[in-house]
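Apart from one protein chain that is not included, each protein chain of the complex appears where it belongs.
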Amino acid sequence: MTDISPHDTGSLPSPNGDGGSGATGEFVQQWRNAAYNCFSSGHKFCREVCPVMQVTRNESWTPTAFHANVVAMEQGELQLTDIADDYVNCTGCGACELRCPNTLFTGDFYRFRTRTVDLVKAMRALAVDQGIHQPGWQRWNLLTDERSHEPVLGEVPVSQDHVRDWSQGLDIPVGGESILFVDCEAAFYRTSVPRAVAQILRRAGYEFGLMNEQWCCGGPAAEMGYLEQSQRFARHNLDDWRAGGVKRVLVLDPHDYITFTEDYPKYFGEEYDIEIVLVVELFAEMIADGRLAPSVPIERTITYHDPCRLNKRKGIWQAPRQILSAIPGLTFHDVDRVTQWSYCSGGGGGLPIEKPELTARISESRVDKAAQLGVDTLVSACPWSERPLSEAGDAKAIDVVDIHELLAESLGIEVGGRRGQ
Amino acid sequence: MSTYRYSEQYRPPEARQVTDVAIERFADIFEVDPKLMTAHVVQQVFPNWDTLRIVASRHDHLDWMHRHWAEKVVSGQRLLDELDD
């Protein structure tokens, strides 16, 4: 039911083996030590970095509660039905698990760290498995399954026929050793991002193609608990890469990057022999070695939004800053990566689908922080953050720009495409 | 730039015993002797990137904590050296 082995969660079967029978019992057994490791410290260093907590101040929706609930299940005090809805309130940003002393100070030593994001995903999967659905997520994943892409355009359908529309006029071949994978949001909604990326790659003389039959990466389905669907999509994509002789997948979206470097390895194990390259890191390298030389000055006063999945979950924060410092004309009011552990757009983990009002409050709070710096532009490197941030930015006259769009502009590239609707 | 390759992530460097209870795999990063985590809590699957991410984040966090409390840190070594002058 879940894709978690004891060695992912650090639990051995409990001596008394309680916590219910069937899938729920198995889940509790798998997570009991991980849950206790939080419960028994109970310090809540995670609380003030949690984006949901910061705007709701509701202790039921803290990483601490998410772990304590498992302990209560083991004690027979709480049932899945008591808690399933609470687990909606997480963007999967990873701040809590990184800030937890059990990760930050002893995680590497014991090879045992706090895994709130995995726990939330597993609890959501357990709920789906037990027939407890969140209506928005159920519909979203149904449509995704039907269309092989996420319904990011609402009523406007997305489909296989249109997944490469963003590249119109760029004549990008299909196939090759290196392919560019474009997430649903960028492929259909913010098409300026993949257009910028593709044209920068071309400018640098980097050979690449598009995927033969690209489906959604499957990551969002896994985040919302639809694990079987996620695995099916992943299988399709891996098979497609294999069939086309793909060796390397270039990724522009941090969410895809997580899926390809965390979910796929779990699904496929040793079989997974595809190289994953994060475009923002590639571009920083190309600037450093002179393959790219941004020269068109961009007169903007900016700050940078560290995408959670890069900064917190992967520790990638230098490359984007290297790119920004190479763009002439920018006035850059940077906020350091550690302060940004408590920043989030609210756009992750399916939150905007199920609780758009909460996403809006989180992105407003993020944009407020940018506004206090007196900037006119908030630069992000994550297409999924850019929609909620733009909506919040409009109210504060702050323009939300993707780092790849900005780099392309400084390279004198006419990007084209749309920055959303 | 760090290209992700599965084959590079799941084989940590050889361990060196540091004390009775600690080993070292990556330079200057200590780990518990795995034999101490066999009875009650077992170690998780830990790709190499994750170990390195945590260590780097810890150092960034410690630097941040200094800056949070004061503009600069005075070196104790410098003061000690001055005592001898």
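Labels for the chains are A and B, by order of writing; each one numbers its residues from 1.
In this section, a residue touches a chain if its C-beta (ideal position, glycine included) is under 8 Å from a C-beta of that chain, and two chains touch if they have at least 3 such contacts.
Following the convention adopted for this analysis, contacts and distances are computed from a predicted model.
Trainee: What protein name does the UniProt record of the undisplayed chain give, "2-oxoacid:ferredoxin oxidoreductase subunit beta", "ABC transporter ATP-binding protein", "Fe-S cluster assembly ATPase SufC" or "D-lactate dehydrogenase (cytochrome)"?
Mentor: Choosing among "2-oxoacid:ferredoxin oxidoreductase subunit beta", "ABC transporter ATP-binding protein", "Fe-S cluster assembly ATPase SufC" or "D-lactate dehydrogenase (cytochrome)", the correct UniProt name is "D-lactate dehydrogenase (cytochrome)".
Trainee: Sort through A:Val52, A:Ala68, A:Leu330 or A:Cys382 and give me the one touching the missing partner chain.
Mentor: A:Ala68
Trainee: Hey, which of A:Lys44, A:Arg291 or A:His333 is the one touching the hidden chain?
Mentor: A:Lys44
Trainee: Using the touch rule from the top, list residues of chain B that touch the missing partner.
Mentor: 18-19, 21-22, 28-30, 32, 36-41, 61-63, 65-66, 68-77, 79-80, 82-83
Trainee: Given the full complex, what residues of chain A touch the hidden partner chain?
Mentor: 33, 36-37, 39-45, 47-48, 57-60, 62, 64-65, 68-69, 71-72, 75, 77-78, 82-83, 86, 99, 101-102, 104-106, 109-110, 112, 339
By definition in this document, only the chains that are shown with their structure count from here on.
Trainee: Compute the distance, rounded to whole Å, between the mean C-alpha positions of chain A and chain B.
Mentor: The mean C-alpha positions of chain A and chain B differ by 26 Å.
Trainee: Report the residues of chain A in contact with chain B in the complex, numbered from low to high.
Mentor: It comes out as residues 5-12, 33, 37, 98, 103-105, 107-113, 115, 248, 260-261, 265, 270, 272-273, 275-278, 281-282, 284-285, 314-315, 319, 336-339.
Trainee: Would you tell me which residues of chain B are touching chain A in their complex?
Mentor: Result: residues 1-7, 9, 29-32, 34, 37, 39-47, 49-58, 60-61, 63-64 of chain B touch chain A.
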